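Yeah, one chain of the complex is gone here, protein chain that is, but the others are all in their spots.
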Amino acid sequence: MTLDNKGNDSARDERQRLRDRIADLELSLKRTTEGLQFQQMIMKTFTSLALTDKGAICDTIISLVASHLEVAHGGAMLLDMESGSVVVAGQQGFSQPRELDGAGAGRLWASVMEERIARIIPGAEVARLWPGRPQALAGGVAAVAIDVRERTVGLLFVAQKRSGDDFVAEDLHFMNTASGIAAMALTSAEAITAQQELFRDVETQAAQAQREAQEKEKALKELDQKLEIIGRQQLAIQELSTPILQLWDNVLALPVIGVVDSKRSADIMERLLSEITIKQSRFVILDITGVEVVDTKTADHFIKVIKAAELLGTRCILTGIRPAVAQTLVEIGVDLSSIITLRNLQDGLRECLRQMAEHEEAARAVR
Amino acid sequence: MTETFRIPIIKLKDNLIVSIQGSLGDRLVIQLKEDITSAIERGGVRGLVIDLSGIDVMDSFISRAIRDIGLVARLMGVRAVISGMEPMVAMTLVEMGMGLESVKAALNLEAALDMLARDAPRPLEGFGGKGRG
Partner (left out) sequence: MSQLETEVLGALRVALSDIIAKSVYQLGLSWSKVDTHRMGPGDGSRLLAELEKGIRIYARDPAKRDACVRRLTELLKDGAAPRAEPDRRLVVSVDEESDIVTARGMGRDLCRELGFSMSVQVKVATAISELARNIVQYAGRGRITITALLNGRRGIEITAYDEGPGIPNMDEILNRKYRSTRGMGMGLVGTRNLMDEFEVRTGPREGTVIRVRKYLS
């Protein structure tokens, strides 16, 4: 404001200079802000894409850079540091990546990578390093190395602004940032890959564990089934060896065969007594034709079965005592006098039927 | 509960029916004996059924109580029949070496009443497996 009032030329020049300077600064500010916004966008893009493929990273970064700087040509390349040859490349404005490879190209790229920060390589220098350069690079390039963990792995370059303008300081600044972002993307790609591998590892481990658990469970189930089958078979054998037969209405028969130890006699007793209660049978015939030898204990068991059956209200008849068994019983002094004993199963059944008839008769007489 | 609770005695025609559930204590047994004898004393009783289907454990104390009731009843001219003993209880009694000599057994209440009906008119002839041989 004070300048306005001065009214002299020098003052006007000064004013003009200041205006230009302000405009410059404003432009620069605008660019920087845009650049920053763009950087942020790139950052976001990369983090949200979580790219793991290096080619895809190169492609993405160069297309973002090219569109921001409004250039016709550019490239993002990862190089094999030993041979200087291009390993991965993303490019803009070239018909094929091969255009950027070769002996001369290698020299150009090497010179780019010698520098840590972005710089402008004029057309003449490009031509000197790479005589067979593509036409696109004739006007010079802006380029920067990409460093991952202090190691140069590749580079980023742009050429030919669409506006025809030269590259300026802000552009280089942006290039630097872009290279940083590329480096970050590459680093995180490695991390992501590692993480994914780890993840896959864990998943496979988990799947493995689950499979193992399932297999274990399956094996256990099979074992259980087998055990059950064995159990059933054992039960069947046990029952077969001393089947409880329903001979007649109200008459159960238990033919005992073989040796009767105390475990087996306990089983027999339990099953017979339960069966009597379930069937409500009034008679039980204990047939021991199949028993060849008895001792005091066996005889004792039979007497117990009979006594218990009688406590339930069932009449017990013992049949089929072999001569040798009868003799042993007498010799060891077992008293069977309280028990009805008959020759064989048929006689036993006949006795049951006779008693039932008598019972019927008595019942009729009462009525 | 033991003090106030009494085992109910049902009279059905000329028979008394007692159903013993769960566990018996001293007092309950004494009470039951008294109740049965006074019911018999009132007259018109020929038989007594003691239903044991509600007993899952029968120790020697309860066995003796039942045996005593049977003996007392018999002395008063009443036949006692037990019914519905659990198979495992029967097995246990036998294993212990105990019997219930004073009472006969029937499979269930119906069979017990049936048995009493048959036996009652001809008490001297003596029915039952043991006498028969």
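Should a chain be cited, it is by its letter among A and B, assigned in written order, with residues numbered from 1 in that chain.
Heads up, the rule we're going with is that contacts are C-beta pairs under 8 Å (C-beta built on N, C-alpha and C of every residue); 3 or more make two chains touch, one makes a residue touch a chain.
All values reported here derive from a predicted model rather than from experimental measurement.
**Student:** From the list A:Gln210, A:Gln225 or A:Thr296, which touches the chain that is not on show?
**Tutor:** A:Gln210
**Student:** If the hidden chain were put back, which residues of chain A would touch it?
**Tutor:** 202, 205-206, 209-210, 213-214, 217, 263, 266, 269-270, 274
**Student:** If you put the missing chain back, which residues of chain B would it touch?
**Tutor:** Chain B touches the chain not shown through residues 1-2, 22-23, 25-26, 56-61, 63-64, 67, 86, 88-89, 91-92, 95-98.
The criterion applied here is as follows: only the chains that are shown with their structure count from here on.
**Student:** Mind checking the centre-to-centre distance between chain A and chain B? Centres are C-alpha means, answer in whole Å.
**Tutor:** 68
**Student:** Applying the document's contact rule, which stretches of chain A touch chain B when the two form their complex?
**Tutor:** 269-270, 273-274, 276-277, 280-282, 304, 307-316, 337-338, 340, 359, 362-363, 365-366
**Student:** What residues on chain B touch chain A, complex-wise?
**Tutor:** The touching residues are 82-83, 85-88, 90-91, 93-95, 99-100, 104-108, 111-112, 114, 117-118, 121, 127, 129-130, 132-133.
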